[in-house]
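One structure follows; several queries about it will come next.
Only one protein chain is missing; all other protein chains are in place.
Chain naming follows the written order as A, B, C, D and E, and within any one chain the residues start at number 1.
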Amino acid sequence: MVGERAQTYEADELVEIAANIDDLNPQIYDHVVERLFETGARDVTLTPTIMKKGRPAVTISVLAEPSAREQIAAVLFAETSTIGLRYHPVARLKLAREIKEVDTRWGRVRVKVSRAGDDTVTLSPEYDDCKRLAREHHVALRLVLEQAQAAARQQLTCDD
Amino acid sequence: MVGERAQTYEADELVEIAANIDDLNPQIYDHVVERLFETGARDVTLTPTIMKKGRPAVTISVLAEPSAREQIAAVLFAETSTIGLRYHPVARLKLAREIKEVDTRWGRVRVKVSRAGDDTVTLSPEYDDCKRLAREHHVALRLVLEQAQAAARQQLTCDD
Amino acid sequence: MVGERAQTYEADELVEIAANIDDLNPQIYDHVVERLFETGARDVTLTPTIMKKGRPAVTISVLAEPSAREQIAAVLFAETSTIGLRYHPVARLKLAREIKEVDTRWGRVRVKVSRAGDDTVTLSPEYDDCKRLAREHHVALRLVLEQAQAAARQQLTCDD
Amino acid sequence: MVGERAQTYEADELVEIAANIDDLNPQIYDHVVERLFETGARDVTLTPTIMKKGRPAVTISVLAEPSAREQIAAVLFAETSTIGLRYHPVARLKLAREIKEVDTRWGRVRVKVSRAGDDTVTLSPEYDDCKRLAREHHVALRLVLEQAQAAARQQLTCDD
Amino acid sequence: MVGERAQTYEADELVEIAANIDDLNPQIYDHVVERLFETGARDVTLTPTIMKKGRPAVTISVLAEPSAREQIAAVLFAETSTIGLRYHPVARLKLAREIKEVDTRWGRVRVKVSRAGDDTVTLSPEYDDCKRLAREHHVALRLVLEQAQAAARQQLTCDD
Partner (left out) sequence: MVGERAQTYEADELVEIAANIDDLNPQIYDHVVERLFETGARDVTLTPTIMKKGRPAVTISVLAEPSAREQIAAVLFAETSTIGLRYHPVARLKLAREIKEVDTRWGRVRVKVSRAGDDTVTLSPEYDDCKRLAREHHVALRLVLEQAQAAARQQLTCDD
């Protein structure tokens, strides 16, 4: 079965770029992260760490296409205080995904549908759609997410 | 001396598989981690990180034999909400280890004995043995661990 | 001297409201935090913690006026999965603050100026002003912050 | 409306007991937490912190009935390396809660139902029930939790 | 038994002073912590948190005598960027403690001995003594700590 499952994964190669930063005003990360996504980052994480002299530091880690590596490095050097960074290639497995739309009591929501083999389906309602509806209808966001998830699950069952 | 020491390490190759997860109910990690160990994970860590929109996310990282990579990926895709993961090979150094048994005031405990060169010996009392004795005898667990450690150190000195 | 300094602090009383949350989709915190600020929170922190069964949980903590306590509680109960929260009064000391404007090479920035005694002055350039200028002029945000800080320090020296 | 809502909260007083621990083998926390819950703790969190000399320490924090304070303190002093702890009273607000049972495709699950005012209902499927079903039926735990949640929501709608 | 145990605790009252800081160069904490201890802090923790706009912030928390509160506040306002802080009283329980000296293979070490009731004794070898010996004798620090602990335990048994 594993062999069959594996066929449903998409594979490519990314680069993981990281810097340990212990001397940057934390306000700035908001902007750094935005700039990194604009420059082609696929994912950015800020991990709290402890560095030299017990400093409450941050390791910033970026996943990106190998072709974006130079620009990502340029953003990190320009926008943060780091004077060094490291990178290494990583293999990437992704589930095939498609966008569907479902109706909730409060309006339409896009849902990302990802399949890994016969019976594993991950349903990810679009956060921004749900948040907008929650704000417009003064309803708890978790209810909108829950209902979008339920609607997508039901539609999925009917389709199969 | 370093050369001599190096000879006492065992070396092999593992794969490090990781996913950044920002949309999973934290309750589920307990089960995910169990399933990963059952599927051949050698080690699993959950690292708190900050992702997009300031989300308090988790990077789950798994060390495993390269041959277990497909199954580990299948568990991550099935049991978590992630729709992508990454991996890269890592070299592994291990101390040779053997299990000894020692007697504490409260009963017998297994101790993992690992050597790195002439004078470096790491003694790791089996946690579950110590915990069982602590519960049976209503004694503080740290005392049992301490005594098992001391007994193993003494036995080691006598052996040498 | 301490007595003199103390006179420069403003004092009031706040309430600190907290909940330990181990079963909420982390996506939702972005919205929870926004709603809490709209409801009168003075400060909100998300602290990564470990809860029962090793769950990577979050303690959400809110500082608010005592009069806002009921509404803050209502938001936490509505928007998160928590079914319990706790609170206790805290005394608050604040520096007197005023807003000044300074000119940088890229434009005008507001700076919060806070004094604690004779020689301690904290200068906090408005983050959003600096970020806007950084974006408009394609310059690193940390340079704008640095220059706003320097301009405010210089103006302060001239004023004194 | 807030007044009406407030009437649905249950209120009592707890004590929050905490210790900063920077010299304890992390293995032991598993046992400490179990012993604390057995001794009447309502909630226990382990928060990673940085202490003197940059140590990666832990603040252990316990919520308990005031009457359990002495025993909680005794467990902390016996099972951890701490030689001091602190506590302060906190007020507690809780949602009224009841247990319902719902049927999923894989079996029956208990669900904690909590109400905060007219329209806010929190549904918390019992984790251990869901985990047992997931294991017995070789299905992803998150699907069982999702279906239990959906079944409880539907039943709730029918009841109202 | 709990009553008897309780008699062995020393009790006093401290104040817990805290500030959430999201705009300070992390390098500076090393100095802030030193200055706080010099000013009478009994304990200082830096806890990684997430604040507004997803900033990787720090909550600095200080335990101190109530009489030191003004000076602690003055240090926080002078040395950090915070313009507000909060505090509340906490009750403190401490174990009675005394310093003993023990001999290890590498030299003499002071050990803090704390008792909580009949059978609970916490032994804390002085870190700086052990570290000095480890450096002088080129031996692993954990071995010195382990041996100091074992020597203190043995002496304790002989004394009783």
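We take it that contacts are C-beta pairs under 8 Å (C-beta built on N, C-alpha and C of every residue); 3 or more make two chains touch, one makes a residue touch a chain.
Treat the numbers as computed from the prediction; the structure is a model and nothing was measured.
Every shown chain that the unseen chain touches in the whole complex is listed here: A, B, C, D, E.
Screening E:Asn25, E:Thr39, E:Gln71 or E:Gln155 for touch with the missing chain picks out E:Asn25. Within the complete assembly, E:Ser81 is the residue of E:Thr45, E:Ser61, E:Ser81 or E:Gln147 that touches the hidden chain.
Mapped onto subunit B, the interface with the missing chain covers residues 2, 5-6, 9, 14, 16, 29, 33, 37, 43-48, 63, 88-95, 97, 112, 114, 116-117, 120, 122, 124, 127. Taking the whole complex into account, subunit C touches the unshown chain at residues 48, 50, 53-56, 119-120, 140, 146, 149-150, 153.
Contact between subunit A and the absent chain runs through residues 20, 23, 47-53, 57, 59, 70-71, 73-74, 77-78, 81-88.
Everything that follows uses one rule, which is that only the chains that are shown with their structure count from here on.
Where touching is counted per the definition, the chains common to subunit B and subunit C are A, D, E. Because subunit C and subunit E carry the same sequence, their contact can be compared by residue number, and under half of the numbers here are used by both. Relative to the whole-protein C-alpha centroid, the nearest chain centroid is that of D. For subunit C, residues that reach two or more other chains under the stated contact definition are 23-25, 27, 30, 33, 46-48, 51, 53, 57, 78, 81, 88, 127.
Arrangement of the chains shown, judged by which pairs touch: all-to-all, with no pair of chains left without contact.
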